[in-house]
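Below you will find the structure I want to go over with you.
Of the protein chains in this complex, all but one are displayed in their positions.
The chains carry the letters A and B, assigned in the order they are written, with residues numbered from 1 in each.
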Amino acid sequence: MKNNKPFFKKKNFEHRKDFPVQAQPFLVKDLSLESVGKTALLKGLVDGISQTEGPTLFYLDDGTGTFTLKGFIGPGKRAYPEIEETNAVKAKVQIKEYNGTLEGEIIKLEKLEGQDAEFVKKQIEEVQRQRAKPINTEFLIKSKILEKLKSHFIKAATEIRLAIIQNRPIIVRHHNDADGYSSGFALERGILPLIEEQHSSSKAAWEFFVRSPCAAPFYEIDDSIRDTSTSLRNAAKFSNKMPLVIIADNGSTEQDLFGIQQGRVHGMDFIVVDHHPYEEDVISKEVKAHINPFLIGESGSEFSAGMLCTELARFISPVLNISQIPAMAGLADRINNPEAMEQYLKIAEKEGYSKELSKKIATVIDFVSAKLRFMEAREYIEVLFGEPRGKQKKLVDLMIPYINDLESKGLEIAKSAAKTEKIGDKTLQTLMIEETYPGFGFYPKPGKALGMLHDWIQTEKKLDKVVSAGIMSSAITLRATDGAEFSVHEFMNLIDKKIPSAFVEGGGHKNAGSITFVPNKRKDILELLREYLKK
Amino acid sequence: MKNNKPFFKKKNFEHRKDFPVQAQPFLVKDLSLESVGKTALLKGLVDGISQTEGPTLFYLDDGTGTFTLKGFIGPGKRAYPEIEETNAVKAKVQIKEYNGTLEGEIIKLEKLEGQDAEFVKKQIEEVQRQRAKPINTEFLIKSKILEKLKSHFIKAATEIRLAIIQNRPIIVRHHNDADGYSSGFALERGILPLIEEQHSSSKAAWEFFVRSPCAAPFYEIDDSIRDTSTSLRNAAKFSNKMPLVIIADNGSTEQDLFGIQQGRVHGMDFIVVDHHPYEEDVISKEVKAHINPFLIGESGSEFSAGMLCTELARFISPVLNISQIPAMAGLADRINNPEAMEQYLKIAEKEGYSKELSKKIATVIDFVSAKLRFMEAREYIEVLFGEPRGKQKKLVDLMIPYINDLESKGLEIAKSAAKTEKIGDKTLQTLMIEETYPGFGFYPKPGKALGMLHDWIQTEKKLDKVVSAGIMSSAITLRATDGAEFSVHEFMNLIDKKIPSAFVEGGGHKNAGSITFVPNKRKDILELLREYLKK
Partner (left out) sequence: MKNNKPFFKKKNFEHRKDFPVQAQPFLVKDLSLESVGKTALLKGLVDGISQTEGPTLFYLDDGTGTFTLKGFIGPGKRAYPEIEETNAVKAKVQIKEYNGTLEGEIIKLEKLEGQDAEFVKKQIEEVQRQRAKPINTEFLIKSKILEKLKSHFIKAATEIRLAIIQNRPIIVRHHNDADGYSSGFALERGILPLIEEQHSSSKAAWEFFVRSPCAAPFYEIDDSIRDTSTSLRNAAKFSNKMPLVIIADNGSTEQDLFGIQQGRVHGMDFIVVDHHPYEEDVISKEVKAHINPFLIGESGSEFSAGMLCTELARFISPVLNISQIPAMAGLADRINNPEAMEQYLKIAEKEGYSKELSKKIATVIDFVSAKLRFMEAREYIEVLFGEPRGKQKKLVDLMIPYINDLESKGLEIAKSAAKTEKIGDKTLQTLMIEETYPGFGFYPKPGKALGMLHDWIQTEKKLDKVVSAGIMSSAITLRATDGAEFSVHEFMNLIDKKIPSAFVEGGGHKNAGSITFVPNKRKDILELLREYLKK
């Protein structure tokens, strides 16, 4: 971080007109060009020290800003060697100006101990927390659910703003689909401007922020260990702090617990914004903030994560150009909340995004996500979300016919390979994925292909009680109509009871999800699926 | 690019003897040490601006070179804030010398608008285009095919040289075999010296050039999106321009179209040098230049891409040490053009590369390419191509016995698993790849193993009407003798007609290629193969 010091912010010192002649305590934010030549007392934490060929520089943070103090006892010699990073100090300095930037020439620099130090630290955190409070707390739309969740939004926004003020890096990890990308991108738009304001370097946007998709549909231990390793390296090599991790469109379930706990051992903190259901809320007590409609007794089909994250982003940073995103995310995740969707669609329309265009963009994002896999591709994703609009349009116009073609082809393949059977008044449609599609990298992905097949059979055969199952050697992807009275979680519980040695795992929504299991139990599980549909 | 400014080139200003006393328009290339102290008028584009702690630096490009102008209105203050990058400007400066480098102290700096700006821009591009014209336009050998293609070579070389002059990065993407590596390496040798001359930094060779193999036998959308993502990031982070992409030994077919179009949306440009056949030329109108013997009614078996790219490299940069490459590339791809091969072999011989050595090197490259996969490994590849010769020899001597051993073993395995059947007067030899070879990373690769098996049966059983098929779950690799009157493309068209739901794709040459399809149509496709051989 030595290269990215948040130097004194000029915009903070343009209003003062007078200045005390005598040294006296005051705040960094109150320093101005008129202070030059005066003597000032400052208290704060030493947030960094760097040794130049000339003086030693101490970066003093008092919660209202960071200010550079110069100590000199000889060229290249460390001044005040007793003062170390994170110490609380009291400084008497003369204010000087160097190339248009203010700095303090140290007259006296003392380490504070015991209660004095504690007091300063508390005061700073208090000031930081005050600054961290969101400025905007109004949602884009009117919604009772959002209002009920508002305190969660304020908590999350405050923690994110605080992390930025404290120079903590931020990692956003999101689900690898259109709703997940919408979530990640909205948060990115909310966070980056503040990071750029906080750090003076133009590279800060890359050094203090990363967004990337999860490989699995939860925050798995692999991702957690990888995030931790990278962060520990940045801590060792660049003196970075341990990051705040925001998990979006993932994170609320029991499967996310171990990854979160693992990160916390190493000083990482977490925020979760999700709309997936869980059996029991084991996450809230582990994270700084948790947003999920299920927390207030609502359902995850009423708000997608992209909708929630756009609202959160506006709490983080008030002026953003992302109001077209919720409509697109909601369409991508087939959100069933007419009141909210109507409002979001109207807003998107105003921004020039028709319903049709939003759907197309979601399709393109889904396709590109299959190609990018774990790559961040920040600037490419910007184009997909309309920065700039002209290139977004060109890309959508180029890709949609190509993708439609792949999807028709994918559906044709599925249709020619699928089998259906009547189970009572319900229809079970099965598709052997691995024998039907060339493996890895094929688009549409198994889940998408199954979804299209599931939609097709309803229209084509006029059925409303359908369960579709995409079968792999140790996994099944499931889609169900409301009429089928199916529940992914209920079915998983049933497997757990009847075939415990299958060690079933998985999740998703009630009508759409995936389960994994031990390969040699597949036959038993399919048998059980038929029984479950019979009842 | 701020770190890599192509500062004023000294070699361009050593000849002038006199200099006008009065300010008057002239070109950057005409500046010399004798200009110091004089006043000059310059017109050009602002190619970059950087703010020092002292003056503001403007990099003026007038097409003949880049010259640094200093503006000063206060320490660290931005001079002429109305002037931005890419503006056309008129500058009145006093020529000064600083540490042996010339620079212009700005007396007056004005933005040009409308027609004036347009005129300057056109003029600059004209000058750049003039400089970009190839110096050498003579081929290494006498060949009517090459002569017929000459205008394509000149177009391609000009565009590549222009990209370098305009500080555009260059990406070379080549087929992942010995001919593809030969293509990529020859181009690299042609391009790097010019990039190093253009940019003063010694790191420019890595910052403005990258060469790497394609994963598939075409420029697939995955590679295209990845190249675009990286380039957009470099544009955002380092102000790089969007690159010129050269696709070598790939790129001419319908399968390459979408990847190329995708890149163009983002401002990338393309050049294709290939010798693979296509159904219809959909590429020429999408690229800056296209070289392929099929474009002038010739066949791809007469020149390999490595031969073409070596010739092109010599148009780009006249003095190169690559004249041994065409022989090796031609041998690797079994080029059937005795007139050309004889000449190339003679040239290679003169450089100390016997036919046998060339074949060995091709084998080593093929082996190493299987290990490197997507890695660039620029310096390792240099060794393989004889830089330095001593290490190349040592490596070939070490590896050839080892590789021969693996190949014998691979052939033995193939022989013990292959099946043959008579179909009329033809022989169909089949090899179940996945049941025969341990997967991924095994050498020889399936295509190579099949090729050896195909060669072996001809010698061993004295057959000249043979088709060999390496069968995988959703792909077949094919090799045919001339006598078998087989055509990969004809067979693909047949599948498309008879089994449209197989969604066949693929390509290659007439007698050697690969097809992919939907796994559950494999049986039908093999049936159709037998029928096709019957006719």
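As a convention for this text, a residue touches a chain if its C-beta (ideal position, glycine included) is under 8 Å from a C-beta of that chain, and two chains touch if they have at least 3 such contacts.
Nothing here was measured: the structure is a model prediction, and the numbers come from that model.
Asks: From the list B:41, B:383 or B:400, which touches the chain that is not on show?
Replies: Reading the full complex, the residue touching the unseen chain is B:383.
Asks: If the hidden chain were put back, which of A:41, A:107, A:154 or A:225 would touch it?
Replies: A:225
Asks: Which listed residue, B:53, B:435 or B:460, touches the chain dropped from view?
Replies: B:435
Asks: Quickly run down the residues of chain A that touch the omitted chain.
Replies: 53, 74-77, 221-222, 225-226, 228-229, 232-233, 235-237, 258, 261-262, 265-266, 473-475, 501, 503, 516-520
Asks: To test your reading of the contact rule: which positions on chain B touch the chain that is missing from view?
Replies: Touch with the absent chain occurs at residues 99-100, 203, 206, 368, 371-372, 375, 377-380, 383, 391, 394-395, 398-399, 402, 409, 412-413, 416-417, 434-439, 441.
Criterion: only the chains that are shown with their structure count from here on.
Asks: Upon optimal superposition of chain A on chain B over Cα atoms, what rotation angle is obtained, reported to the nearest 5 degrees?
Replies: In short, 120 degrees.
Asks: Measuring centre to centre with CA averages, how many angstrom lie between chain A and chain B?
Replies: Averaging C-alpha atoms per chain gives centres 39 Å apart.
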